[in-house]
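With one protein chain withheld, the remaining protein chains of the complex are depicted in position.
So, subunit A:
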């Protein structure tokens, strides 16, 4: 641990009572201690038209007697010209009590947040921006349940107004915001626990389970079986997180118990395309950067947060990098005669030594487990079991 230079030195004649020293190294990160173990952090979405950086994020806590869903602000970016882009602590705007651990949290839209709880409840919170308060807008208590016991919900994915949740009871439940009951339940979708869910397309979701299987579900179909099942051929290690490539919907990344990062091509067979050793313990979250998908972020129980950067292959025209929702159509229109090979994502190169992958540790020193991270624009936020939140406003993407 490297001590920092600080604003005031305890031994000198500085009589300022405000002697705050930053533990950790001189870097862009600094911990904000919040007295709650943070299970989830998510940026509030910014509208695509504005090129604003995000300024509001929500957190969920766990393992506390009184768990909370909290909304924080990192203030006006660029207002204070402090070095390295670090500009003061996140400020708590408002919070609300949450029954049970917040096991997953997503923004449904600018104002609403969905959570799944260890009690099995699915709740929609509304952030009232005028009064700066949070209130419960809708709740489905015991959505996930056992006959005689609570079953924790484990994952939630949103495609407004539709919400899909999964839980330890192996159910997949589809809700609609503002709709009283449940739209659809897939009972016994899995005999083991479903740990995470994500949308592949508007009608297709992907789940991961304790047996290292990825299952694709077509929500238009009425039968309760997956349209596709993928898994590793070797040890079937439980998978805990999944994220889809923002532009190429057939590419997903997963992480699990062994801390390995797997990138899969859902169209092509049942094997992952590349396997990379990432962490020495469970990987809790994996995120592609939403606008710059050559960058990927993972966080783990081992207390580290890694930033993965793949150098884009030279044959890939620069106008195909990043971009918003229009890239899908533009890519297929621009597909060269040779087919998809040359524009296959750099993530699927198979041989990590060929794909020029760089990884950086983003946190200054080892902390307790980093449970969650979110990245948007140039801003990254993460939460740890050390009851700290880290915000980085100058992520090099």
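Just a few scattered comments:
As a working rule, contacts are C-beta pairs under 8 Å (C-beta built on N, C-alpha and C of every residue); 3 or more make two chains touch, one makes a residue touch a chain; residues count from 1.
Definition applied: contacts and distances are computed from a predicted model.
Choosing from "Pyruvate dehydrogenase E1 component subunit alpha", "Nuclear pore complex protein Nup85", "N-acyl-aromatic-L-amino acid amidohydrolase" or "Mic1 domain-containing protein", the protein name stored in UniProt for the chain missing from the display reads "Nuclear pore complex protein Nup85". Note that of A:58, A:71 or A:103, the residue touching the chain absent from this view is A:103.
The chain omitted from view is touched by exactly one of A:115, A:137, A:165 or A:193, namely A:193.
When the missing chain is restored to the complex, the residue among A:204, A:243 or A:301 that touches it is A:301. What subunit A contributes to its contact with the hidden chain is residues 1, 3, 6, 9-13, 15, 17-21, 23-24, 31, 33-37, 62-65, 101, 103, 118, 146-149, 151-152, 154, 168-170, 188, 190-193, 209-211, 213, 215, 226, 229, 231-236, 238, 257, 281-282, 301, 365-369, 385-388.
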